[in-house]
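One structure coming up, written as structure tokens, with questions to follow.
Just one protein chain is left out here, and the rest sit where they should.
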Amino acid sequence: HLVEIVEGVQAPAIDEGLICSLETGLTREQMLELYYYLKLTRLVEERLVNLYRQNKVIGGVYRSLGQEATAVGTCYALEPGDFIAPLIRDLGAVLTKGIRPRAIFAQYMAKAWGPSEGRDLNIHFGDMERGFIGPISHLGDMIPVMTGVLLAARMQQKKIVAIAYIGDGGMSTGAFHEGLNFAAVQRLPLIVVAEHNCYAYSTPTHKQTAVKNLADKAAGYGIPGYIVDGNDIIACYETTKRAVDFARSGGGAVLIEAKTYRRKGHAEHDDQRYVPREELELWEKRDPVDRYERHLTSQGIATREELDQITARIKQELEEEVAWAESSPLPEPERAAYNVYDNSIVPPAFRPKVLER
Amino acid sequence: HLVEIVEGVQAPAIDEGLICSLETGLTREQMLELYYYLKLTRLVEERLVNLYRQNKVIGGVYRSLGQEATAVGTCYALEPGDFIAPLIRDLGAVLTKGIRPRAIFAQYMAKAWGPSEGRDLNIHFGDMERGFIGPISHLGDMIPVMTGVLLAARMQQKKIVAIAYIGDGGMSTGAFHEGLNFAAVQRLPLIVVAEHNCYAYSTPTHKQTAVKNLADKAAGYGIPGYIVDGNDIIACYETTKRAVDFARSGGGAVLIEAKTYRRKGHAEHDDQRYVPREELELWEKRDPVDRYERHLTSQGIATREELDQITARIKQELEEEVAWAESSPLPEPERAAYNVYDNSIVPPAFRPKVLER
Amino acid sequence: GGVVTFVEAIRQGIWEEMERDERVFVIGEDVGVYGGAFKVTDGLIDYFGPERVIDTPISEAAIVGAACGAALMGMRPVAEFQFIDFISCGFDMLTNFAAKCRYRWGAGIPAVFRGPCGAGVHAGPFHSQNVESFFMNTPGLKMVEPSNPYDAKGLIKAAIRDPDPVLFFEHKKLYRLPRLRQEIPEDDYIVEIGRARVAREGHDLSIITFGAQVLTALDAAEELEREGLDIEVIDLRTLLPLDRETILASVRKTSRALILHEAPRTGGIGGEIAGLIAEEAFEWLDAPVVRIGATDTPVPYSPPLEEYHLPQVKDVVDAARRLAAY
Amino acid sequence: GGVVTFVEAIRQGIWEEMERDERVFVIGEDVGVYGGAFKVTDGLIDYFGPERVIDTPISEAAIVGAACGAALMGMRPVAEFQFIDFISCGFDMLTNFAAKCRYRWGAGIPAVFRGPCGAGVHAGPFHSQNVESFFMNTPGLKMVEPSNPYDAKGLIKAAIRDPDPVLFFEHKKLYRLPRLRQEIPEDDYIVEIGRARVAREGHDLSIITFGAQVLTALDAAEELEREGLDIEVIDLRTLLPLDRETILASVRKTSRALILHEAPRTGGIGGEIAGLIAEEAFEWLDAPVVRIGATDTPVPYSPPLEEYHLPQVKDVVDAARRLAAY
Partner (left out) sequence: PSNGERGAERIFVSPIAARMAAEAGINLRTLKGSGPGGRIIKRDIEAAIEASRQAAPRLAE
């Protein structure tokens, strides 16, 4: 298997003017839905930054600014029964999978009504019904887990596929290697989307790996590798769709490298002092939302007004979602001690009982 | 970097008649020394089996029967200051590095005079002077360790290289991945010799990895990969020499796949019920000692008598080495409690002192 | 059923659960055609097929991770570590993914992680470890270690049915120990997780132990009986969560506690048990709470060293005698 | 020297050791240009260069392994975990390679493995853990956790000079805590590994603790002083090996022991300490040995949950008051 470069993609030397390089079978409706999720992701994050500045967010905010097209475009290629394991910067995939923004806001504000009831943060929760396996912080770990999800699905005769997201940094972990290797041996329909956003925290890719393309790593697992322009939402969708079809029809695992860029620091507190200014400027011009808007309007798929209407609808929606999340109480303190085990109606013992007499 | 197939190698479809496929710059003396180590390895192991049958070996015996040329040939390409991290089936490399058979016998018999003084088994010991880092059982772990050895050497301005051995099975571990990736990023002169002996315990390679050649994994690290006939001792030497020169001159890490075969079970107790008879018969014909003997005699490098003399010398030597090891006492029981820390002249506390009054 | 060895009891337990519940499957290195390094899964692949008996690459993190993923999907994986020493390579997955999933978002991981533990067979530092202390401080996990065929079968079945992740340790010295051969019921039964067993009743002193050391304790008790000492032996069976009531009841009865385990003394789970007793049975104590473990070293290979390293019957007899006379 | 924060003290310690001994180097994720997630290694790369301040891929096993390999070659690596929670990914390398090397073949591993531990900053289950119990049963390792700038600097320097592998835990809540700012000596000094410190003398009761909980204990002691109770606080500083003598001396003096740590109570190292006391200070005890830890759960994220989870001053005051009155 040789790495296949999906047409027109040459990041980081991506042509700034380039808009959507692939023929697509998407309907106009679908293309507008894609726009909805793309813009939703952007605006949810902006809202989060907003709440963060108001000190309403507990902990950090991890932006995917500039790389939203990757998460949304790839995830959009899945069917409802399919699964994802996103990372912090894949809010777009989580939203595309049907998780409501209120869940995200409640999580970030550590509220009782959040899906983890205040026990874990940001997108660290899951939803088995929606095919969303909640990640943990430890990078790489979700690859073996998703391998198990698909192994189970095969035993259960479900014809599903899954996407596991991984960063340029996370690919250096042992767990990534063990998981993808096992998936490849088992020919499981696992699509690994490698988000090549040029940094892992402060570490540039050349200190992370000696390969030229992350997709080159596919060869080490005997699986196909694709490279796609991660800022081109249609290309992300189409490439993933192709991988999904291949995987679902029994072809086995696929590695897709999406070339993109993390335009913010690792989190809001990170001043990015290690990033050259010009780099940021260059990638600002490649903004995936702008690009997609240009595409939609220039191809006559939508008018500027229609896009503005979608945006307005999202904004309104978000007001309600934030209001809902804000109205949630914080969790009751004693809840901290419950539900470690299935049968832990009673909290586990942890205080010196002997003194209580 | 593309995988480079070193001439004439096509295992497992290796031509049985093939004897030494490469031009070599080795002198006659060196070629006989190679023979010495190759035969020594074979005979040390046979002697171990012998001792095992007499119940003098504590624990198992792990044979490298049929793959001795890989360990000896590759290690012979190193300079004295260079380092190795062998695995259980790399006795040949350990001997080539200058460890005396007595050390091996004493280890296998759990004797006090063994290099680990009875604390660990078989080749689980090390010798910093001879450039031998003792492995642990946990497969893959030595790759990061050797990366550290070379990182240190670079800081110490030592121009050394190192070989880390790994099996077709061990390459599936996370530690292997993390270590080799880091070595590649740092362009450290690490030669990873992947011993493709077709099994990991009972697991055939196709259940271990989906790649065709283990050397294909080099692409995932951005380093060169070579394939060599592991039963051709000269080819092993020459290929490794090339890699060593490349690495030492600043080229960075190299992955060499040696195609060979494990003709015995995982250990003496393993009945190999999972192995087809024909496979064993096929590989018996490819025996690396026989092949090298044919080569040496047919090329007029040595006569049968000369080789027999070497063998006789080895046998005599081994009698003395075994006798020495047998004459060693078992360790004193109390030694068990010492030397966990540098300052543990005094054994650590571990028995209930309060009762001793 | 029938008269079985320890290993056969576990094999039967897994077999019956696989038969009973098609969600149960086995995964690990060499568990298929080879039947596992200790033959615990021998024959399963022939009967249940390779879809339910899965040979993996040498990838403990992936084995644990895949078991977790499958468990999330409603399956009931039984994952094998070839030796429990290799659980260290799956440590992250167990403590961070498996243990915390239910707490974080309510997703249970009904998976079993099993393998051969323990020393005494001259297998050296990497094939002899007892690893329970690594996990004792990780809520969300359960830990089980049986000492006889009946319990082994009942506990492996209970572990497979348990809705949470269970680590199941099998002392390799017990697998084929003739002394342990035992008639077990033909009918389906389980041994409840979380319940210790009074392996021997007595009034003078409690030895609290588990796994292969139950035999050491029983042998010591028998020897001490000849001296007129009446020793109680508690076989914990479940190490996490501990059966606090059984431990405390025994110590409140005998007023003397000796804790025995095979792992090194310092940092072993004996500390937790001693802490429990010193807190909750304090007023009933007539003597110090005493712990016996292995030397605070790795497990050495050579027989005389290993014997010195491990607690022996004579060590227990000696300590118990002194403690009883305290 | 100077008036410094906790984080600055550690940074100074590493800096001075690098200056003093060219074998010392730093390795970890983002330790170079970025200066580490908590800026512990800030500025080092500019002064010592990228050869001695090595940014790695996200590979904890490789970081530990490489540090071990370099240490074998005579170097003195100081490896950073970005958060100590990620030590789980290096667990195998630490327990099996680093800890056992000297015992197995006499090869010492003079390496330091350090990182931010601890909860209380709403960082959730994966950035808040206390991991000392994972390693307490692994002879060959040492563990250190300072509670103030003076000790932090003296201990990091001692750890770097130590001939054996040292795990060095830095409670992230202390890094920049104004209350801890402290004048430390200009001259080179170390704090010996293996020695606890009497953080406060008292006669009525001993609180044995370490790390950030030393502050909790001291605050509780102050509050109790107003009630006429005279509390002794022992700051362990070294967790492995424990300073048995200091612990025992204190308990023999006060006859009442309260052990406090931030990790979940069950399976935490409090058990080992309780076991030690119940065995070797038994005859001096006037009341049960009591342990306070976090709830037996992962560390929850939301402030009210986390506060409930963690031991608070009021919990310690309450327990100490009852224990003193027992």
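Labels for the chains are A, B, C and D, by order of writing; each one numbers its residues from 1.
Basically, contacts are C-beta pairs under 8 Å (C-beta built on N, C-alpha and C of every residue); 3 or more make two chains touch, one makes a residue touch a chain.
Bear in mind the structure is a predicted one, so any value in this text is a computation, not a measurement.
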item: Which displayed chains the unshown chain touches; value: C, D
item: Candidates C:40, C:285, C:310 or C:323 - the one touching the absent chain; value: C:285
item: Touch criterion as defined above, residue of D:48, D:282 or D:301 at the omitted chain; value: D:282
item: Touching residues on chain D - with respect to the absent chain; value: 255, 282-287, 326
item: Chain not shown, touching residues in chain C; value: 203, 252-255, 283-286
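The rule is simple: only the chains that are shown with their structure count from here on.
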item: Maximum centroid distance from chain D, chain identifier (CA atoms); value: B
item: Between chain C and chain D, centroid-to-centroid distance (C-alpha), Å; value: 30
item: Centre distance in Å when chain A and chain B are each reduced to the mean of their C-alpha atoms; value: 44
item: Whole-Å separation of chain centres (CA-atom averages), chain A against chain D; value: 36
item: For chain B, residues contacting two or more additional chains; value: 116, 119-120, 124, 136-138, 172-175, 178, 181-182, 185, 207-209, 340, 348-349, 352, 354
item: Residue list for chain D, restricted to those that touch at least two other chains; value: 56-57, 59-62, 85, 88-89, 92, 96, 100, 103-104, 125-126, 139-140, 241, 264, 266, 279-280, 282, 288, 290-291, 296-298, 300
item: Interfacial residue positions of chain A with respect to chain D in the complex; value: 58-59, 110-112, 116-121, 124, 136-140, 169-170, 172-175, 200-203, 207-209, 273-274, 330-337, 340, 347-352, 354-355
item: Residue ranges of chain A touching chain B (in the complex, touch as defined); value: 172-178, 181-182, 184-185, 187, 206-212, 216-223, 252
item: Residue ranges of chain D in contact with chain C within the complex; value: 85, 88-89, 91-92, 95-96, 99-100, 103-104, 125-126, 133-140, 240-242, 259, 263-264, 266-275, 277-280, 282-283, 285, 287-291, 296-298, 300
